[in-house]
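Only one protein chain is missing from this complex, and each of the others stays in its spot.
Let's look at chain A:
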Amino acid sequence: MTTSKFYNAIFAAGITLILACLMIGVKLDTSGTQLAIKGASAAQWTWIGGGIALVFLSQLFSGQIDSLFKSIPKPNITTMLPEEKKMATLKPWLIAGLIVIMVIWPFMVSRGSVDLATLTLIYIMLGLGLNIVVGLAGLLDLGFVAFYAVGAYTYALLSEYFGLSFWVCLPISAGAAALFGFVLGFPVLRLRGDYLAIVTLGFGEIIRILLNNWTNVTGGPSGISGIAKPTLFGLEFTRKAKGGEDAMTFHEYFNLDYSSSYKVIFLYLIAVLLVIFVIYLINRLMRMPIGRAWEALREDEIACRSLGLNKTAIKLSAFTIGASTAGFAGAFFSARQGFISPESFIFIESAIILAIVVLGGMGSQVGIILAAIIMTILPELAREFSEYRMLLFGLLMVLMMRWRPEGLIPMKRPQLELKQ
């Protein structure tokens, strides 16, 4: 331990003290019209002191800590899995088993957990959609929630004004979101990566402000309520059928007792269906020339252009397909909630979806599904810490970029190695 290290640690601790003393140590307090301040409680000062001590020690022993981290063997997932040939025969069975479990599972657990699972599936869909844009094509989109909003409002408005059913609106919503993606993407995709991030962010804000202020169509801040739920071939899941004389409800048709959990399970199954559809679609696309072009463009734009790839068309396809996935998720979201307002489509949502993609590993589908599950279930488990949720998201994003930018489960390309 050298002296310079000691000074360094003292310096870092001093900086931490400066950062913490005013912003955490003193609290603004409005008393009447006058602004006053009050000191933090002893407990808070203990926390600050603890933080400073932690920074001091970690700087002092940074070398030792680093070597400790290095000495922990990294778990190698590839060696834990069976061999590649075995894997190929095993995989369809695995997937089939997983689907069967996902279908049977909701009948055995409580309504709340099925509902939570449906929410998780929405986030998986959004994560997979953003993954096409960010992970595969390498375009940072910070306004992804705008397409989600377009999908949600398309279904809500069509159902309210024209009485169209969910199943008709689902492709229309995806199409509308794709159209928005296309119209926005066409001009802005010529821009370099970080400009694109800001433009999409601005676009997301524009959409939200428009939804908020176009009161006579979108209902403004109070949103749209009473959105129709999906039906099973015209069978409703309500207690009494609403649509006309000969309309029947699900429980009447099948001679069952009415139970509200049928609806929840039905919504969950739709979500499962949509997610499977999206995963299948993306998997096919990734193996098509267009999917390969996305990744090639992400890796080296100049090389792609010199090979004659039309970069705008390729980026635009990724952007549009990603947007349409968000439209899908949006339509389903508004059907599930029965109520939407611009509040659901703020920037933080975009940031959460981005955090899912980053945490899971950009490009890696399995990683994103895992990350979406973690990101939606953890906050539910730790409800008393809900205030700290976004704080931890932000911290996690910084830490992931610093220590594991490839994500929890990095993307693995199918590859062939020639043996000498």
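Observations, loosely collected:
Note that in this section a contact is a pair of C-beta atoms (placed from the backbone, for glycine too) under 8 Å apart; a residue touches a chain by one contact, two chains touch by 3 or more; residues count from 1.
Everything that follows uses one rule, which is that contacts and distances are computed from a predicted model.
The listed options are "Sarcosine oxidase, delta subunit", "D-methionine transport system ATP-binding protein", "High-affinity branched-chain amino acid ABC transporter permease LivH" or "Acetolactate synthase", and the UniProt record of the chain not shown names that protein "High-affinity branched-chain amino acid ABC transporter permease LivH".
The chain omitted from view is touched by exactly one of A:142, A:340 or A:369, namely A:142. The chain omitted from view is touched by exactly one of A:46, A:64, A:110 or A:213, namely A:213. Only one residue in the set A:351, A:373 or A:409 touches the chain that does not appear here, and it is A:351.
Residues touching the missing chain, restricted to chain A, are 15, 18-19, 22-24, 26-28, 30, 33-37, 40, 134, 138, 140, 142, 187-188, 190-195, 197-199, 201-203, 205-206, 209-210, 212-213, 302, 347-348, 351, 354-355, 358, 387-388, 390-391, 393-398, 400-402, 405 (touch as defined at the top).
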